[in-house]
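For this depiction, one protein chain was excluded, whereas all remaining protein chains were kept in their positions.
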Amino acid sequence: MTNEDLRREVNDWLAAHWRAPGTIIQSMWETNAETRAWHTKVFEARWSVPSWPVEWFGRGLDDEQTNIVIEAFAQVGAPGTGQDRFNLPANTLLAAASDELKLTLIPGLLKKDITTCLLYSEPSAGSDLAGVRTRAERDGDRFIVNGQKVWTSGATVADYGMLICRTDWDVPKHSGLSFFFLPMKQAGVEVRPLRQITGEAHFNEVFFTDAVVPASHLVGGLNRGWRVLQTALAYERSSMGARARGSRHGAADDLVALARAAGRLDDPLLRQDIARTVALRRLNTLNNARAKAELEQGTSSSIMSLGKLAMSRILHEEARVRTAIIGVESLLAGETQPTADDVNFLALNAYFTSIGGGTDQIQKNIISERVLGLPREPELDRNIPFKQVRSG
Amino acid sequence: MTNEDLRREVNDWLAAHWRAPGTIIQSMWETNAETRAWHTKVFEARWSVPSWPVEWFGRGLDDEQTNIVIEAFAQVGAPGTGQDRFNLPANTLLAAASDELKLTLIPGLLKKDITTCLLYSEPSAGSDLAGVRTRAERDGDRFIVNGQKVWTSGATVADYGMLICRTDWDVPKHSGLSFFFLPMKQAGVEVRPLRQITGEAHFNEVFFTDAVVPASHLVGGLNRGWRVLQTALAYERSSMGARARGSRHGAADDLVALARAAGRLDDPLLRQDIARTVALRRLNTLNNARAKAELEQGTSSSIMSLGKLAMSRILHEEARVRTAIIGVESLLAGETQPTADDVNFLALNAYFTSIGGGTDQIQKNIISERVLGLPREPELDRNIPFKQVRSG
Amino acid sequence: MTIATTLEERRAIAETVGKLLAEESGEKRVRAVMETRDGIDRELWSGLARMGIAGLLVPSRFGGAGLGPVELELVAEEIGAALACTPFLSSSVLAAGLLTASQDEAACARLLPGIAAGTTIATVALTGERGSWQPVDVTVRAEGTKDGANDGAFLSGTASYVMHAGVADVLLVAAATSDGLGLFEVASHGAGVAIEALPTFDRTLRLDRIAFAHAPATRIGGAGRPAIDAALRLALVGRAGEQAGGARRIFDMTVEYTKTRIQFGRPIGGFQAIKHMAAELLLEAESATSAARDAALQLAQDHDGADEAIDLAAFACADAFAKIAATAIQMHGGIAFTWEHPAHLYLRRARAYSYLLGSSDLHRERFLTKISAQSHDGSVAP
Partner (left out) sequence: MTIATTLEERRAIAETVGKLLAEESGEKRVRAVMETRDGIDRELWSGLARMGIAGLLVPSRFGGAGLGPVELELVAEEIGAALACTPFLSSSVLAAGLLTASQDEAACARLLPGIAAGTTIATVALTGERGSWQPVDVTVRAEGTKDGANDGAFLSGTASYVMHAGVADVLLVAAATSDGLGLFEVASHGAGVAIEALPTFDRTLRLDRIAFAHAPATRIGGAGRPAIDAALRLALVGRAGEQAGGARRIFDMTVEYTKTRIQFGRPIGGFQAIKHMAAELLLEAESATSAARDAALQLAQDHDGADEAIDLAAFACADAFAKIAATAIQMHGGIAFTWEHPAHLYLRRARAYSYLLGSSDLHRERFLTKISAQSHDGSVAP
C-alpha cells in the first residue's frame, strides 16, 4: 500500500465515521460511554495501534505511515489512534505479558472499556522504588497481596492497577520484584483519598489486605518486575516534561496578562522576571522540538530526559514571578479570589512536578548517569538480601 | 594581679615602647627588620602570647585578662600580641611538638624572625587532603622527602614549611600521614611560581627531590599527622570567613560608589541587586559577631563554620553585581582601566575563596556533618591500605 | 519605655513562652484553631496574657511588662516557630505600640490595661486595598474633627489587610485629616463599620477589609505619622522574629527527618544533594536570626542605624523564611506534599509574611536609599 493510498483510506474512514466531539475524555484515568463507543470504532477499524503487528490489533505500519494516520486523526481532532505511542498499560502488556493476558486486557484498554491506575510508590519507598515492601505470595494459581501504596491517581474508578511488589525477600532489592495487573474492584483493596497541600485530593492511598491477583496477570515473569517498571517510568517522565497542569480558574496562566491586569507591566524588575520565565518555557518547547527532530533523524537525543527537570524549574520560577506580580494579594485565596487562588495553587502544585514521578534530585542523578555517563554512587543496599536492607 | 593592675602595666609598657608605626607587616608570610624588632620587644616583655604558660613565653593569663592585653594593644594600633589566638604555626607547635622543637622554633615565630608556608595540597590531593602522595622516608635521625606540593603562598621566602606527607603506605589513608616543619632553604626544595587565572602569581608549586627534614621536626608523632592538620585547617577556614582580598586599584570595592560613578545608582534592577549584596555582607558580619558573643558566653556556636561558605557567596554575588553595574566596560582590563580591571579581577579571584582552603562543596559536607550531624557518605577508600587506593 | 533585662532574664522569658507553646499550641491544636471561625486560640492567649506576653510592650503604669524590642523579638521567635494563632502581632505589638507612641495618656489609660490583660483585643487599620503599608496608601478620611480635638470625628473609606479585625474589640485607624494623618479609635461593632473577612491563604492568620461609612470615631494623640512609624518599626521587628523562629523550626524538623528517612538503604541526610541543601539553609536560618536580633537591639538602643537594621531584617528574614520553607518541602519529598504534613503550614506563613507589612522589594529599596545616603557622605562604607 502506498502512502497515498493509506492517507486516502484513513481520511475516507474518518469522513465516514468521525462526528463533532461531544464529551470524549482524553485522560488516561477516566472514561465514559461516548469515549468507549468511539474508541471501539477506532479499534475495530484497526486504527488504534497502527504500527503494531496485524495479529495484535494493528496494521504493521512503519513509522512514516503511522505518522500519516496520526496526522489524519489530528487534522479532524479525533482521538483514539497512536496508542502504540502513548497507551502505557497497553504497551507494557504488548512488550512483556503472556499472549493470554494480552488477549484478555489489550482490547479493553484500547477501546477504553478498561481504565488503570499505577501502584508504584509506598510510604517507605518514594525515591527508592526498588525498595517497595508490598508483598505478593503465591497461593496456587493466584497471588495474595498485602501492603500499601500511595500517590495513586484514579484508584477509585480503575479496573486494574499496575502493581510493583516484592515476591522474593531473600535476594537483592532489584531481583525480588514482580509486576502485576491487579483487579482493583475486590474486597481486599481499600482506596482512601489523600489530601494534598493544595487542599485537593487527586491522589489516593491504596491498602491491600489479602487482595487476590491471578498468576496469569503477572507481567514480565516472576521476580523480573524491575525491568517492566523501568520502561513504564521512562514513559511517564518524558510525558511530565511536555505538559503540566494549569490553574484552577485560568486567572494566572499568562504572566504578561497577569502583570497587565495588576497594572504592573511597566515595572522594570517584573519585566525582567517575566521575560526570563517566559523564555524558560519557550526554551523547553524548542528543546522538545529539537529532541523530536533528532530522534526522527535517527540521532539519539540527550534532550528528552531533561524535560521533567526543566518543567519543574519552569513551574517554580513561574510561581515565584506570579507571586511577585500580585504581591500582597497573595495573602488571599479561595473561590472569591480567583487570581490569588490560582497564584497560590500553582505555587504549591509546582511540587507535584519537582517531587512526583521522581524528585528533581533523582532526575539529576538519572541525567548525569544515563546521559552524561557519570559514575553511579556507591549503593549500600544493592547486593544484599532485601530482608537485611534498612528501612524507615 | 588584679585586672586594673594588668591594664596599667600593659598601658605603661606600650606608652614607653610603642611608637607610630612605620612599615610593620601584618602578613603571616612576610617580615622585615622593623617588624622583627618590634615583635622581639613584645616577645621579651612576654606580651606575645599572654595566655600561654609562663614556662612557654607567656604569662598564664585567663581569657578575660588576655582580652585586656589585646584591647590595650589594639587601642594604640600595635601588633604582636594575641599570637596565642592567631599564630597558626606557633600554636600548632605548642599543641603537638616536642619541647626541643618548641624551644627551637617558637621564639623565632613569635618574634617574626621565622616565616612559614603551608605544604598541604598536591595536584592529586585537592579536596581529598588525606590522599597526599608526597613521601617522607626515615634515614637515621632524619627523613628524606620526595614529591610535590601546590598552592603554597610565601614559599619563596619561607624558612619552614608545614608539611603533611605520607610515612606509611600500608595502612588506611588517614593513618599513614605525618606532619613536619621542613626547612625550606635547601637544595632538595625547588619553588616554582604558579600563575593564577587572574594573571598574578601569588602561589607556588614546591618540588621535593631528596629534601631533608630532621626527625626532631616531626610534630604530633609518626603517622599521626592527620589530627595536627585538622587543627590547622579549622583555623584557616574560620579566618577565611572573616576577610577577603580587596581589589587591585580600590576602584570597585564599594558597590554603591561604583554604581554612582557609573551614573546608574537610579537603575531599579541594580538597586535591588546592590541592596541584596550589601545585605549579604552585613549578615555575615552580624553572624560573626553573634558567633563570637555566643562563644564568649560559653554557648557553642554553629555559626563559625559558615563564614567561609558565606564569604564565597558574597564574593561571587558582588562580582556579578559589579559586572552588571559597569556593563560593557567589563570587556576591558589592565592598568589603564582600573575600574574594569578591578571588576574582572574580583570576579576571577572569587574562586580563590570558593575553591581554595576546601571548596564550597567540601565546606557544605563539613557543615552538614559536623554542625547538623548528618551522616557521612560511604567512603570507599577509608579502610583499605593506601597503596591500594585509586588516584588520578 | 524599656526596662532593661539581663541576658538570663531574656532567655528565661523566651523559654517559658516556648514551653507553654510546646504544650498548648502543638500542630494539632494549631490545625484545630485554624479551622475555627475566629482563627485565634483564646485559651492560649489567656495563658500568654497571664505570663505578661500580651502586655510585653505595655508600660508598667498601664499594667504591662514594660519590656522592649529585644524581648519582643525573642518571644516572637517562639510564637513564629509554633505558628501560634494569637493576636500578638496585631494587638500586643501594633496596637499597643501605636497607643504608647501616640503619647495620648487618656487613650493609653483607657485601652492599654485591657490589651495587657488580654481581655481587650485591639488591631490597627493602616493600609488600603494596595496593601503597601505606606502612608500614601491610606484611603480612610476623617471629617468633622478639629486639630487635636478628641471626639466628634467620623471616618469614611476602606482599610484592608487588617489583622484580626473580626475578633477585635477596638479598631485603631489611620485616616487622612486636614492636618495630615491622624489616629482614631473606633468601636469594632459600632455604627458605620462593616467588617468583611478576607479569605486567607495562611489560615493561621486572619485578615479583614473594613468599610467605614461615617463611622463615629475618637481621635488619639496629635500627628499620627510618628506614632505609625514607631508602631511599624516594632511590628517589623516582631515579624522578623516570627520569621526567624518559623524558619528555624521548619529547618530543624527537616534536618531531623532526613536523619531518619531511609531510602536506598541509608538515611537520605547522607546524600550530598540533601546535605548541601541543609548547609545552605543553615546559613539562611542563622542569618535571619542574626538580622532579627540586631534590628531589635538597634531599636532598643535607639541607634541611628535602627531603621536600616529593621529594613535589612525585614527583607532578609522574609526571604530566608520563604526559601527555607520552600526547600524544606522538596527535601522531605512526597510526605510534605500531603495536607497532613506541617511543612506547607510554614510555607503558607512564609508566603503571607513576605507581603504583610510591606514587601521585600520595598524594604530593599528603602535600605539602599539609606546606605547610599551614607556612602555619599563617606561616613559609612557598606
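When the chains are written out, they are named A, B and C in that same order, and each has its own residue count from 1.
The criterion applied here is as follows: contacts are C-beta pairs under 8 Å (C-beta built on N, C-alpha and C of every residue); 3 or more make two chains touch, one makes a residue touch a chain.
Nothing here was measured: the structure is a model prediction, and the numbers come from that model.
Q: Omitted chain: which shown chains does it touch?
A: Per the touch rule above, the missing chain touches A, B, C.
Q: Considering the whole complex, which of A:Ser124, A:Thr231 or A:Asn287 touches the chain not shown?
A: A:Asn287
Q: Among the options B:Met1, B:Leu103 or B:Ile197, which residue touches the chain absent from this view?
A: B:Ile197
Q: Which residue among B:Ile144, B:Ala215, B:Ala234 or B:Leu269 touches the omitted chain?
A: Residue touching the chain left out of view: B:Leu269.
Q: Out of C:Tyr161, C:Tyr257 or C:Phe271, which touches the unshown chain?
A: C:Phe271
Q: List the residues of chain A that touch the chain left out of this view.
A: 253-257, 260, 265, 268, 271-272, 274-276, 278-279, 281-284, 286-287, 289-290, 297, 302-303, 306, 309-310, 313, 361, 363-365, 367-369, 371-378
Q: What does the interface between chain C and the hidden chain look like in terms of residue numbers?
A: Considering the whole complex, chain C reaches the absent chain at 271-273, 276.
Q: Considering the entire assembly, which residues of chain B contact the chain that has been omitted?
A: Listed in rising order, the touching residues are 121, 123-128, 131, 150-151, 194-197, 199, 269, 323-324, 327-334, 336-337, 340, 344, 347-348, 351-352, 354-356, 359-361, 364, 377, 379-382, 389-392.
One rule holds in what follows: only the chains that are shown with their structure count from here on.
Q: Which chain is most remote from chain A in terms of Cα centres?
A: Of all the other chains, the one whose centre lies farthest from chain A is B.
Q: Give, as an integer number of Å, the spacing between the C-alpha centres of chain B and chain A.
A: Centres of chain A and chain B (C-alpha means) sit 54 Å apart.
Q: Counting only Cα atoms for the centres, state how far chain B is from chain C in Å.
A: Here chain B and chain C have centroids separated by 43 Å.
Q: Quick check: what residues of chain C touch more than one other chain, meaning two or more?
A: 266-267, 271, 274, 361
Q: Multi-chain contacts in chain A: which residues touch at least two other chains?
A: Those would be 269, 380.
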